[in-house]
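This is the structure I want to talk about, given as structure tokens.
Heads up, one of the protein chains got dropped from this complex, but the rest are sitting where they should.
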């Protein structure tokens, strides 16, 4: 029983944090967000380091590392809000690797792993996904339906309508599949559950950063001669932010671990992780704005980017309510099984 | 537009509060609760003042005042936790007056109005109500079902099994109707909605008292040399208690007013009042215990009586969840009607 | 207790409602940015003014209708219900005018009230400062006497409409020796001078509702002092007391409309069942806000001062609006996260509700200390 990272995992985390704190400073993120452009220079650098392929298996040109390593990168990228198409691409790769045909895997995965190809993943109803993060610039789009079916499509096979979401650090699109692409024939749920874990980890990073910025601010900012962080209204809010963050972090870590080590528990763990992370993302980033007071409501304070990222991630691939509904189903099955036993 | 009490209503409130603060002191309430006895001396006094019949019409021997006047008494009795069978009796009277046959009204109402007869009201499923407040000592029991039907029974016509609830300031029983008694043939819902308002008002009184006790305590109790009520963790908790209480109070007042003045809105108003009051009752009394610290968890501190009363009242005639489900139905009907218009 | 309108109140409401139905504002401009939008609201104020509806709560001698408190609340409810904008000069009408009526000299009233009412001169409020936050007593903007003038230097923040304003209600420190809240004076500062620079303060919604003011030796004549030198604290409190009274009713109606829209949307998308509990709770809160607002009005009418309801209403309203707009994301879907759509605007804008006009933390302090009588925490720096 060991809840910590290995030395290698810690190295990945440290390297990623150092790199991003240097290359994805708030000014740079804001500059790209305001102009609506991806940070192609940073993206090139991350591709050279092999990030997009970290969890893709070696036979498809990836690094073949585990879901924990992927979660580490997702968390760090969430912290930095780096305007790069990383998350969308690895979500697509995850589902393709787990449930697309061998031909589709060979066609798409090496490109995604090298970063030359961009992917995106959306949840569709009757073939249409209303909001696909990364969808506007992806070359390959995976659409999954609630019934466990899905399709993988080249972008030109789909109807892609660009959307300006409230989070301009990434592109987004409305995507309709029509009859295009190829049906997924493998275990779609296993891919989607791993994708849920990656989103959850990004949310943990967003929360972590929101708390860090807030703590730094409330230590400095004074009211009636005292740092506002000394008042319980503020300090207890920060404690609550930590609680939410750690609740999300612990369940996301567990889910990442089950994905490789105990896949039978993955569905439950992924639903828990996404439920906890979606709630935490919304609450912690909203709290961050509140704790910043008037400044927090201004464009320049930069906390709003975290809030906006969290709002999108919270509903991505199903929000807290849907995840809890899934969990309730799992709990119901379990109680029925134990009653039958 | 006037949200205040009339002079007469204010007199009723002042008289009731003065009387109960004299006759239902905490020591006396505790003494009766511990021995599980009703305060028959106080009850006799209240009967002499005509309280049980305040809202019963004059033709049945009551005072014929309105639902607002009844709510005032319910609130004051909730504040004091006086161990008398008032609430149960007026709940029964309300439903009998609105929905029982003329014969049943003549049979039961004069006795309830004078206090010689005790009543009780329960929500039954298939003829059985699991927990009827006041059921163990009532001579007349009204059982209503979720489908809007109901029966009025003499106690000897029903199967009555005494229950020791966690609130020993009142009796309780499990009641089964069997084939006994007489079916209600009037507007059962109209009676139950008015009963809901009375329970809501009692809960407002419970909340009000819980807040009052808490404020008094946290002004006195010191920690690190300062009254604990000066710390925001405590003072903001008290503010939250006030918010919950006022939310419940305003909706209960509105519902009491609609009952007499705008009956078409009563169903909605009663559901709102009970939803707000049930939530407030649970949260405010739990907060009161917490704000008292270790002392609040002791028998002697007396706040627990408020908590226990609130727990029972919160589920009485349907808890917050059921009331919101009703409300959602009303909202859905309304949106359908406006779409059709 | 009587929650119906009197015949007179009903007549007032019906007259206003009929006028609003017959006199819609011009169509909201779809381009031209904030300037065009403001011009549109100014035009709307002119129409209200011409019909005598710009400020019904003002006494008839100043061009109002001498409307009662209830009628004034009805006015804001109806403005909200008709989904028409507020008059452009909202701060002049609600704060500046009423403050002058209490503290102004006859000359000041005569000079300033008419153009407030007509919208010819727009007013803004210069109270908040970057380092002061909720702490009015620690204002740093200085006013130094120079002949018959005062020379003012400092920085203000959260001044909405500053770029369109002729006059600023400015509180500045006129005596640096006096105890903190004793050395303040309330000025009317002419915004049309080079010494005053307005910089828009962009919000998380992307728009700039507010501004920063940079004041570098602005000149204000003695005649523009309201309520006397050193009396600024008291005069400012009058302004603040007026701040929320009427607006609450407009906000409450706006919340109601949003909720009705959301319920309709949930019905349309087959989600009434799934979100019934949450929508019903929002309904209870909306109704409670409405009731508490009316109760507050009754208290003012009966006892001459508002009860605890003011702070409770603001708190409950802001929290409810945040819950509502967050729930909308789950019900409405992608549209609520798409830039430029009204649901996404409401979501982002709502975050300001618990900060502007008294943060929720400050409101809780006020409730604890002034309503519940809890001791104030004395902190040592």
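Going in written order, the chains are labelled A, B and C, and every chain counts its residues from 1.
Going forward, contacts are C-beta pairs under 8 Å (C-beta built on N, C-alpha and C of every residue); 3 or more make two chains touch, one makes a residue touch a chain.
Computed from a predicted model, the values in this text were never measured in an experiment.
Taking every chain of the complex into account, the omitted one touches A, B, C.
When the whole complex is considered, the residue among B:188, B:289 or B:331 that touches the unshown chain is B:289. The hidden chain makes contact, of the residues A:57, A:128, A:149 or A:232, with A:232.
Among A:49, A:154, A:295 or A:327, only A:327 touches the chain that is left out of the view. Among B:2, B:45 or B:130, only B:130 touches the chain that is left out of the view. Residues 1-6, 9, 68, 211, 215, 218-219, 226-227, 229-232, 234-236, 238-240, 242-243, 246-247, 250-251, 253-254, 257, 261-262, 272, 275-276, 321, 323-325, 327-329, 331-332, 334-336, 338-339 of chain A touch the missing chain (whole complex, contact as defined above).
Seen across the whole complex, the unshown chain contacts chain B at 130-131, 163-168, 174, 222-226, 230-231, 233-234, 282, 286, 289-290, 293-294, 296-300, 304, 307-308, 311-312, 314-315, 319, 321. Contacts to the hidden chain, counted on chain C, fall at residues 377-381.
As a working rule, only the chains that are shown with their structure count from here on.
Between chain B and chain C, the centres computed from C-alpha atoms are 40 Å apart. Per-chain CA centroids place chain A at a distance of 49 Å from chain B. Chain contacts: chain B has residues 231-232, 236 touching two or more partner chains.
Multi-chain contact residues, meaning those touching two or more other chains, occur in chain C at positions 361, 364.
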